[in-house]
Each structure stands twice: as structure tokens, then as C-alpha cells.
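Now for chain A:
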Amino acid sequence: MTSPTVFAAVGEVGKDFFKERTTDTLPCQSTDKLFCWDWARENFDRYETPLRQHVELVLISVAIGFAIAFALALLSHRHRWLRPPFLLGTGVLYTIPSIAFFFLLLPLTGRGRDTAIIALSAYTLQIIYRNTIIGLDNVSKSAVEAARGIGMTDRQILWKVEIPLARPEIFAGLQIATVSTVAIATLATFARGGGLGEPIFGGELGIDFKTNIIIAGGLAVLLAAAFGLLLLWLQRLVTPWRRVETE
Partner candidate 1 sequence: MSGLLSQLPFASIDGAIEFIFEPQYSNVTGGNKVGGIDKVVELTINQLQVTVISLAIALAVALPFALYLGHKHKFETLAIAFGNAGRGIPELALIAFMAAAIGVGLLNVAIALAVLGIPPILTNTFVGIHQVDRAAVDAARGMGMTEFEILRKVEIPLAIPTLMGGIRGATIAIVATATIAPLAGYETLGDFIINENVYGENGVLAGAILVALLALALELALAGIQRLLTSPGLKPRPA
Partner candidate 2 sequence: MPTGEAATDIQPHSGASSVSYVGATKRYGDSELAAVDDLTLEVPAGEICVLVGPSGCGKTTAMRMVNRTVEMSAGDILVGGESVRSKDAAQLRREIGYVIQQIGLFPHRTITENIGTVPQLLGWKRDRIRARSAELLALVGLDPDLGDRYPAQLSGGQQQRVGVARALVADPLVMLMDEPFGAIDPINRERLQNEFLRLQAQVRKTVLFVTHDIDEAIKMGDRIAVMREGGRVEQYATPAELLMAPANEFVEDFVGADRALKRLALMRVSDIDLWEAPLATVGQPTAELRAKLDAPDVEVPYPLLVDDQRRPLGWLSERDLAAPTVPERPDSPLGPVLDRDDVMRDALADMLQGGAQYAAVTDAGGAVVGVLSVEIISEFLVSSAAKVDEHPAVERPLGAEGSDD
């Protein structure tokens, strides 16, 4: 599997990945070993680029997804009739498997990171949209009435009362979307979008080299956990009143 043609097939990212290799086959590298520590120690730097790419994929995709979904939520908060079509549209995008989505975009955007980002963003829409409208719906009517009573305009009510009070649900949506995207972004390699899927699927190491799978997969899991916890912490930070309630 070391022929230059395979290099070509996996693209630029792949070349970068292989350059780092320093040692020939180690004793523990046989496929029946679960984890080869010696190899891991020597080759860990191979994962730096995929990890960075993975983080970028996730951050950009979730940011785009959030911007669109949040705008849709605000739009359909004011114009309720927009909800069913928005739910249906984002639902369809959510249901289409990302790996299929990558290649549905083939005639339009070809391959590469942009294609992966489009598909991943599309996937997050439903999660963020749904949570945001649930959050806005859960805002107590009396808080809105009180805001209106003291003379706030609709715009002020939205930004100063409704959105702040909807933060728990909005952040919950962001958390679910981010963690899911970290997982699904491992598939971006199929669209030649890089990320932690690259060493598993695109590499010369072979899809049956368990040490590699465990490192790449483990990094993805850790990344998901890190993002999950970070968002949990952020959620607590922006909803101080909920801490008081639960204590």
C-alpha cells in the first residue's frame, strides 16, 4: 500500500501524514496486537495535522450551522407559520447521512474541506434550530408580559428577555450539535476533507492496524468530550440563575 498512486488518491493531507514516519515496522506492529505503545510513541506527531483539521472542521461547521439555525429560529419565532417548513427542511438535511451528503455535493462543489463543511453544517441545523425554538417557547409568558409592561419594545424583549432565558436550551443544542459533529467529522476523509478519519481510512497503515484506529478514534472521543464539557461549562456560566435553583 505504499505505492505513490495511493498517495495521489489520498491527496495532500495524506502526503503530509506519511512524511513524519521515522521507523520501519516495529515488532509490536503486527495486526493481532491491540495496541502498540512503541509505535504510538514514535508516531504520535502524525496525528497533529489531522487533529487540527478536525477541530477546524467542527468549529467552522458548527459556527455556520449555528448562524443559520439561529436566524431561522428567530425568523420563525416572529412568523410562526414558518415553523413547519423549517422543521421539515432541517429534518431532511438531518436525516440524509453525512457520507451521502458529501457525494451529493460532488457535481456542485467537488471534493475537499468546503464540501465536508457544507454537509456537516447542514447536519447541525435541525439540532440547533429545534433547541432554540424550544428554548424560546419555554420562556415564561409572565416574564414577557412584565417586559412589555415596563415598556420594552418587541426587539428589546427578544434580545434582553427571551434569548437570555432560552440560553439553557440553546446551549444544550450547541453541545449536542458539536459533540455529534466531532464524531461525524471522522467521515470527512471520504470527501477528502481531512480530519481524524484520514489516518484510519486514507492512510497507508491499513484499516486493520488497531493502534492507529485507537489513537485516531480516541482523539476524536477525547475531542468530543472536551467540547462537550467546555459547552457545559459555558452553559453554566451564562445561566447563573439555574445554579442557584439547583443548589
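As a convention for this text, a residue touches a chain if its C-beta (ideal position, glycine included) is under 8 Å from a C-beta of that chain, and two chains touch if they have at least 3 such contacts; residues count from 1.
On how the list was made: all candidates are chains of the complex that A comes from, given by their letters.
Because the structure is a prediction, the values reported are computed rather than measured.
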Of the listed candidates 1 or 2, the one touching chain A in this complex: 1
Candidate 1-touching residues of chain A, taken from the complex the two chains share: 5, 8-9, 31, 34, 91-92, 94-104, 106-107, 175-176, 179-180, 182-184, 186-187, 189-190, 196-197, 200-201, 207-210, 213-214, 216-218, 220-221, 224-225, 228
